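Yeah, one chain of the complex is gone here, protein chain that is, but the others are all in their spots.
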Amino acid sequence: MAEKILMKGNEAIAHAAIRCGCDGYFGYPITPQSEVMETLMEEKPWETTGMVVLQAESETSSINMLYGGACCAKKVMTSSSSPGISLMCEGISYLAGAELPCLVVNVVRGGPGLGTIQPGQGDYFQAVKGGGHGDYKTIVLAPSSAQEMYDFVDLSFELAFKYRTPAMILADGIVGQMMETVELRPIKPRISNEEIIAKYPWATTGKPQNRKQNVITSLAMDAAVHEKLNQNLQEKYKIMERDEVRFETVNCEDAEHLIIAYGCMARICESTVEQARKEGIKVGLLRPITLFPFPTNEIKRLVPQLKTIMSVELSAGQMVEDIRLAVNGKVPVNFFGRLGGIVPSPEEVLDAFKQSISK
Amino acid sequence: MALRGAIVVDNEKCKGCGVCLANCPTDTIALAKEVNSKGYNFAFMASPESCTGCTNCATVCPDSCITVYRVKI
Partner (left out) sequence: MDIKDIIKPENRVYGKTPLLTDNVMHYCPGCSHGTVHKLIAEVIDEMGIQEQTIGVSPVGCSVFAYNYLDIDWQQAAHGRAPALATATKRLHPEKYVFTYQGDGDLASIGTAEIMHACNRGENIVVIFINNAIYGMTGGQMAPTTLIGMKTATTPYGRDPKLHGNPLKITELIAQLDGTCFVTRQSVHNPGNVRKAKKAIRKAFENSMMDKGTSFVEIVGTCNSGWKLSPVQSNEWMVENMFPKYPLGDIKDI
């Protein structure tokens, strides 16, 4: 039987990294996710799997360490929280432009600015619309439990290497800090340098006589070459939109109303839906698991049976824009959100929901 | 024993910077009156008889466009 351990979501990230064959973690402390690096340092994986763990001088440096490691096709990751991710955005853009795989975990707090260390979802735009400069996207996975924090580490690496793109786990202070039982998955060994050379011929592994030099860059001085590079990225994103959408639905079969929420808010809204059902309101819940690619088609599929949709977020309304694009005006799309680190109760959401459908 | 040298300049790569001239102890090198396809007056061995093959010119050449030959006579 698989081992189950009670742990924080942030700790789950660290244990998953070691157990899924991660080669390197580079990070900088910031609340509410410092347990990730603390757990790694305590576990000393360099003595067991050989994984490198390094506390960098800044988030800027951390993400560029990822760039270096990813150039070598190593499984590298970092974790941070909102202001730290803002600092990393330049680097994430470079990684996306140079088509490099890596994992960035954002345990979101309330913003803008230094904001608050309480949970938030105000980094949705930054995460799913690129965040840094240029036309790029990252795969964004939104866990709503400690188990998903654990499972999405390996999944993120799988997707990041499949598409040669940065992947992001967009969590929040609640998912990072809450303790739940987590089932540990079988250990995956780190892959060897020889396997890397065979599997990832593009990597900077040292140029032997019999191959051309490998140069990793996002720079192209020729506009035609650069346009092609950009078009390739867009092609990749289209394939992700076709093949990698992940979501969960609850009580949607006969739903006349739909609540859409992700991360910790999805768990709260599940209780809201349960209570509303008890009151005879036919409401379902859609929980996007991938925020990019967004479950646009699933929303479109549900639209004909719906009277209203409500997006519930710990923000001033960000995901709601993607929902409105999916719905394209066919049903009213309402919004309920709290800001500044306040997390609404299921009852508060229910009140807002009932108000929204009575309009 | 005397040393005789000679240099071969890759005319197309030479940018005529003149750093080799300034470092030639025997004033062997000069810049050509003609230009290469980029418009540079490339370096050439103006006084072949004085070259000792000391390699100074090639050592300081930023564009690695000088090859040096030397014989003992």
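Structure notes:
Order of writing sets the labels: A and B. Residues in every chain begin at 1.
Quick note on the criterion: contacts are C-beta pairs under 8 Å (C-beta built on N, C-alpha and C of every residue); 3 or more make two chains touch, one makes a residue touch a chain.
All figures in this text were calculated on a predicted structure; none of them were measured in a lab.
Interface note for the absent chain: among B:A6, B:A30 or B:A46, the touching residue is B:A6. Of the candidate positions A:M37, A:L66 or A:L141, contact with the unshown chain belongs to A:L66. From the options A:V52, A:I117 or A:L339, the residue with contact to the chain not on display is A:V52.
The chain not shown here is touched by just one of A:L219, A:I239 or A:L325, and that residue is A:L219. Residues 4-6, 8, 12-13, 15-19, 21-23, 40, 45, 48, 53, 55-56, 58-71, 73 of chain B touch the missing chain (whole complex, contact as defined above).
By the touch definition given at the top, chain A reaches the unshown chain through residues 23-24, 26, 52, 54, 56-58, 60-62, 64-69, 71-72, 74, 76, 90-91, 94, 98, 193, 204-209, 213-219.
We adopt the following convention: only the chains that are shown with their structure count from here on.
Per-chain Cα centroids separate chain A from chain B by 60 Å.
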